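Removed from the display is one protein chain of the complex; every other protein chain stays in position.
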Amino acid sequence: MEFYLYLALFAPLAGSLFASLFGASKKNLIAGLVPSLLLFTSFVSSTILLVHILSGGEAVHVEMMTWMATGDLYIPFGFLVDEVSVTMMMVVTIVSTVVHFYSIGYMDHDKAFNRFFAWLSAFVFSMMVLVMSDNFAGLFIGWEGVGLCSWALIGFWYHKESATWAANEAFIMNRIADLGMLIGIFLVYWNTGTLQYNEAFAAMPSLETDVLVWTGIFLFIGAMGKSAQFPLHTWLADAMEGPTPVSALIHAATMVTAGVYLVVRANPLYDMIPEVGIFIASLGAFVALFAASMALVNRDMKRIIAYSTLSQLGYMFVAAGLGAYWVALFHLMAHAFFKALLFLGAGNVMHAMHDELDPFKMGGLKKAMKWTFIMMTLASVALAGIFPLAGFFSKDLILEVAFIEHHYVIYSVLLFTAGLTAFYSFRLVALIFHGEERYKLFGVHPHEAYKFMLIAMSPLLLLAIIAGAFKMTYFEMVTAVLPATEYHVHSAMTYWIMTIGTQLFVILAIAYAYKKYANSNVKVPDGTSKMENRLCYKILSNQYYIPYFYEEYLVKPYRELSAVFWKQVDLKVVDATVDGIANIIYTTGEKTRGMQSGNLSTMLKWMVVGTVALLTLAVVFGLAVRYSVEINAILSALGVK
Amino acid sequence: MLEPINVSLESLNLMTLAPMLIPIIGALLIITIDIIKGGLHKTLYVGLSLLFLLMDFGALLDASGVFAQNGTVMGVFDVMMIDGLAILSQFIIVGASMLFIPLALTHKRFHEFSYPEFFALFLFMIAGFQFMVATDNLILVFVGLETSSLALYTLIAMHNRDKSFEAAVKYFTMGALAAGFYSFGAMIFYALTGSVEINQIASVLTANKFEDMGFVLVAVVFMLASFGFKLSLVPFHTWAPDVYEGASAAMAGFMSIVPKIAAFIVVMRLFEFLVNSGVVWLEIVIYAFVVVTMTAANIWALIQTDVKRMLAYSSVSHAGFVMAAVLIGTTQANSALFLYWALFTFTNLGSFSMLWISRQKHLPAYQSSDHSYDKFAGMIQTAPMAAVIMAVFMLSLAGIPPFALFWGKIYMISSAVNADYKVLALIMALNSAIAGYYYLKLIVYMFMREPIVGSNGHVYVANATLSLKTIIGFAAIGTIFALIAVNPLLEFITSFVHASGF
Amino acid sequence: MFDHILSILIFFPALAGLFGFVIQKDSVRAYGVAVAAIEFALSLWLWYAFDANVSGMQFMEFLPLVPAFGINYILGVDGVSLFIIILASFFTMIGIASLSDTKNEKNMIITLLFLQMTMVGVFAALDAIVFYIFWELSLVPMLYIIGAWGGPLRIYASVKFFLYTFAGSLVMLVGMLFMAYYFYQATGTWSFAILDWYRLILPETFQLWLFVAFFIGFAIKVPMFPFHTWLPYAHGQAPTIGSVILAAILLKMGTYAFIRFSLPMFPDASVFFMFPIAVIAIIMIIYTAMVAYAQEDIKQVVAYSSISHMGVIILGTFALNVEGITGSVFLMIAHGVVSGALFLLVGVIYDRRHTKMMSEFGGLAQVMPRYATVFGLMLMASVGLPLTINFVGEFLSLLGFYKQSHILTLLAGVAIIVGAIYMLAAYKRMFFGNVTNEKNKNLPDVNTREWLALIPLAIITVWLGVYPKPVLEPINNSVESIVQLMHEKSITAEAKERIPNLIKDAEAATSAQEAH
Partner (left out) sequence: MMEITLNHYLVLSTILFAIGLVGVMRRKNLLMLFFATEILLNSVNIAFAAISHFYGDLTGQMFAFFVIAIAASEVAVGLGLLIVWHKRHGNIDLDTMSTMRG
């Protein structure tokens, strides 16, 4: 099995290196094909490992070599394939294989085709390291590695200012969270003496709760950054500047779920600190609602999907925070499939529309792009959580978890958000595929994507539809390492009311979306309509003014403070002090050089003056010594001594 | 009736006079030769002077052997005193003179060297210095001091330029005043103790527990003023830059070394017993002198535009630095003084000689003075070897290891440290940093600026002859490889200083 | 012959430099490369012959210099100094090899060879005065390099560099003399040998004063805030090769000296000053990173980034435990490689455009993709991405300090954020966007000579990031002995507690294992 582990891990790296050989040369199909095939190999290996695990095999654990060892610290490159990581490996390899093949078509006309594949495969490698590592440091390697690749891929079209800006934003914001993660790792090390998962978690029960709470919090801060949880969420929407396959792979299916993975992986820790878990769940619920609300009014296709991703990540955190780790992981998996599908569909639309992103400028595309239409609709249905697609099984389960754990506020929020989710998803579908063909105003001639791209997407479609069926198999497998809590509403009555109620609510929201946006009255908004001038619309469309706030109150002050530090403090205070000391010495010289007037008379006077001054001192001192008794008497009389 | 004088020649110990008599004989010989046959070439006189100095050195070696065996030797009615300090300082005096004399063999003709009197006076001067250091008697100190000073004034004036005369007059006048101070100070000591011999003065003063402290201090003040002038301590230093500028570069280099070491010896003999017997006032005053002289001279050196004047101020500053030894007064400090000065001899004489070989007869228009900084711009390109050597001297003066003066500096600072003068040690160290600036300035000019158009490398060695180059090479080797010499030198010096009771 | 390998390493380049005077101008580069290559080979041999399992000094040499005053020529290397010596010879080699056309090339190469002597000397010296000699002497060639081949403000920059460091090291010298005096008082003999000094246990007040004296010298060299202002000028004005050596090696002298002198000699003072110094380090990290962000000149960005990284090194050093100190030593090497490479990269573009202002560039990724790639790699290393060389050091340094203070480490950890900010911003300004400046349209990409320097650096950056063990292990062994020494020497209770006792730990660990 070790062979397959290494194969799964290093095939993407090989692909990346291969593609980077062609990095600076012209587009070369082979630079896309080879990495894709290698990824497929990786996928196959992962599948073999999955089968191995499913068939009751032991977790595969290898230690490749030492990375760092000093003092008591020992960090190997160790890899672990257990039930949790194999799930992640499957998700990662499936989605990335699909995305790779899809990208061969999508990036067809791009000059930097080869570079794209180099980075994309590198990303997969980093992600594999992240999920397969058996220790926190290895996790951190992957963690930062995906950050790097994400940076390079968001800023892939580096000539665009917005793209590079978004790339840097993503990187820096992730770094803020990474600091938390790093501190969390330090805490783990200094309290347990190791960074290996199994040893560290084994040592944790004997630690003080305070320490555990802090560790949990700091690790979660790391997770917040990668999974774009509030308040570190702004980068995700901006990250949509990258090529769409990147969004599908990184910003929907894999990287952003790393945070969830981390919490799931650290479940022994979080189990011991339920108060942090509740915080995670609450934040998750908040983000679910918060992101969904922003998706309601957004006019950028990819951003809508990105907010949707954010919202779904919130759901996952609710599950993870409430201790239902396997549920979180299950939703993570299901979400990866249908969200990647949705993104790739959006990619097709973008291609067809020459990179137009405003769904209001599309409409009626279902004729031109039948398959895309079907796929996106199904993906949206899955996202909305309608029976029997994947979303139903995974998302409704989270609602149930919240209900069963008696977190009714969270439950209500999630339920409401489910309605919003359905609404904005179908608002998007309706705007793109139904109604008038508004794109004609802009002189675009849409066409369906390459057939092989559609075929490449099909596995995702399939999985989006049927993933729910594996729920119990999955449960049995993954609970070998995760807490095996089954979530069943106690009374069947309540269960059915909840389920049907939820379904009805969601369907109503879809219907409303269709009613509002699938008709021929939809116009391209021009900022004059009543709705657009409502306060709440403005707040939502400006993302609660949070990016504005960040720009005005963090970025600008930072920039200005930097300038002040340089020009005012560094140059005018610190450096000027140093130069000032030198200048004082120098000017003292200039000022006193008059003493050396060159006039003999003056010179003689200096000599005499010096002598007389010394004489005076001598006389004073001599008298003081001679009359010291008297002086002391006088002084003591005066009360000095 | 006076008793008939009955002194055995044995007890006179005339051998103690030998080192002083040799240069005097040499001087007389030179004058005699000139009387017999005038117009002889200067090489003859240089050769003769060198010969006598060499003999002098030999006599000193002999004396040092005697000292190593028998300790301090008194002679000639106990007026002469050949102790470790006397021998060490005479080594420096005679050694530096031997390095100086060949500098007369310049390529260009200079007025003073055509006179045999120059060499005669020079030898008289050396004898004067030797007397100064080899006695305990204030009268003989005075005689030695004045003999050498008067000769020196004349030597400066013989350079025969307006500035030289101005320098000589200034030096002379101030010297006369200083002589007045000296004699007045000696008079008070005499009045207080009835003796003019330092050790007797010391014992009398100690015996009566410094009863008349006020008068002792007055005497000390006059002595301080007098030797402050000789050592160029601020504010008695005003002559130094002008006289250095007026004198020829070679003479200036000589003046920065030899008269000062002689004066230091007297100061050591005179003041250290006072400092050690707890005259707090003197300690404070010398402390102030040390700090002010080091710092002020450094600051003034910063703003100079002429290298020679800069070196003048730097010499003042170095003197202040070394004065710290008198303040500290331990064996280590006194040894450090000699070590420092021996190493300083090489470096400073070398750097002044570098100026000497670049001496021009006529100043070009772009140059404001004989040795202005501009003159040395871009020297690395036109005369690389000379530039490197000059840089080495500058680095040594700045105290960059492993060059000569560094060793003197650390030993001196270390002696301050060991005697618990913490602040003083810091001030000494930081002053070296200030000093770094002006030495560096010359290096900057030589290495980092573009040469002035039209100047070629010849100007820097215009005055050079083989003998001058030899001297400079000698100085450079001494400066660079001082590291090797430090240990034997230190051991030699320390044993002598220790044996002299200092 | 190899009994004297260290002396050979020190004086071979200087002697070769002297012979270099007679070589004809146009051929001197080949000569320089050959000499530097031999020197590098010798240093590799040193590594090969170095016994990684020995924690003490190896290749010791002894020669009396001024025995009357306790000054002796003592050399030796341990894991801490070994790699910096190798780095020094490595950088001299690639520095000379990749030297772009300069005027007075001969002088430059000879100066570099002399500089190499002083660099190796500093790290091999085991006598305080010998250390001081090389320490001061290293200023001179650097002064010349900056002053003679630098930019318009070169003289100001070089003199400032020289005097500032000179002033600081004089204070350090006074400290050394005090130390020798205390040693003399305690033992009755003069000695400046560092290993002798290690044996001396000083009362705490003495330690504090001496620590301050040494600190001033080291802090200016490092340079630590607020003594850092000479560095931007020096880097800004120095020619590429000067900046490379300055950043890669010369700055390391300060941090190395902390480990060689301050920690083992004054363990209690180190503990006493740990927090103030950590605060300074944090100021260095954050403040200079912000200043770097405000820069308009790419070289200044790299220069200020150096200060910021030195802050992390200082922090790791004053973690006073094995993890932190090992990390800081490793980071010295890492920072040497990375900042050296970054300065070389800046030099590449400077050679082409004769400007370093970022506003002049933009979109270079399109015209010089290879250049952009290497720059990107080094940038990511500088930012401290895992699997690059910097990360190992940075991680260990912060990890080590975390043991001492949580909140300060959190603040210091901001390094990874602010570092990313200025570096990415600079990269964006230079490489991203469209080519707007006509002059940039036809810039040639990295040429062979430049590759020659950059490829090895890139390889080291990744290699030691992935597999730091060969370097980390010897460092670790030496650091362990230093830490143990510190623990045993310390006198205050706080110091005993802050500095871990490795032996006790080891015993406890074995007994714990037996219990299992």
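Note that the chains are named A, B and C in the order they appear, and that numbering of residues resets to 1 at the start of each chain.
Here is the rule we use: contacts are C-beta pairs under 8 Å (C-beta built on N, C-alpha and C of every residue); 3 or more make two chains touch, one makes a residue touch a chain.
Predicted model only: the values in this text are computed from it and were never measured.
Contacts of the undisplayed chain with the visible chains, over the whole complex, involve A, B. Within the whole complex, the absent chain has one touching residue among B:12, B:139 or B:388, and that is B:139. Only one of B:13, B:72, B:173 or B:331 touches the chain withheld from this view, namely B:173.
Only one of the listed residues, B:34, B:136, B:212 or B:242, touches the absent chain: B:242. From the options A:162, A:597, A:616 or A:636, the residue with contact to the unseen chain in the full assembly is A:597. Touch with the hidden chain on the side of chain A covers residues 593, 596-601, 604-605, 608.
For chain B, the list of residues touching the undisplayed chain reads 138-139, 142-143, 146, 150, 153-154, 157, 162-163, 165-170, 172-173, 176-177, 179-180, 183-184, 186-187, 190-191, 194-196, 241-242, 245-246, 303-304, 309.
The working rule: only the chains that are shown with their structure count from here on.
Rounded to whole angstrom, the centroid-to-centroid distance between chain A and chain C, based on C-alpha atoms, equals 35 Å. For chain A, the set of residues that touch two or more other chains comprises 582. Residue positions of chain B with contacts to 2 or more other chains are 437.
Those residues of chain A whose C-beta lies close enough to touch chain C in the complex are 23-24, 65-73, 137, 140-141, 144-145, 148, 151, 155, 158-159, 161, 164-165, 167-168, 171-172, 175-176, 178-179, 182-183, 185-187, 189-190, 558-559, 561-563, 565-567, 569-570, 574-575, 577-578, 582.
Contact residues on chain A toward chain B in their complex (touch as defined above): 582, 585-586, 588-590, 592-593, 595-596, 598, 600, 602-604, 606-611, 614-615, 617-619, 621-623, 625-626.
Residues 380-381, 395, 398-402, 406-407, 410-411, 413-414, 417-418, 422, 425-426, 429-430, 432-433, 436-437, 440-441, 443-444, 447-449, 483, 486-487, 490-491, 494 of chain B are the ones touching chain C in the complex.
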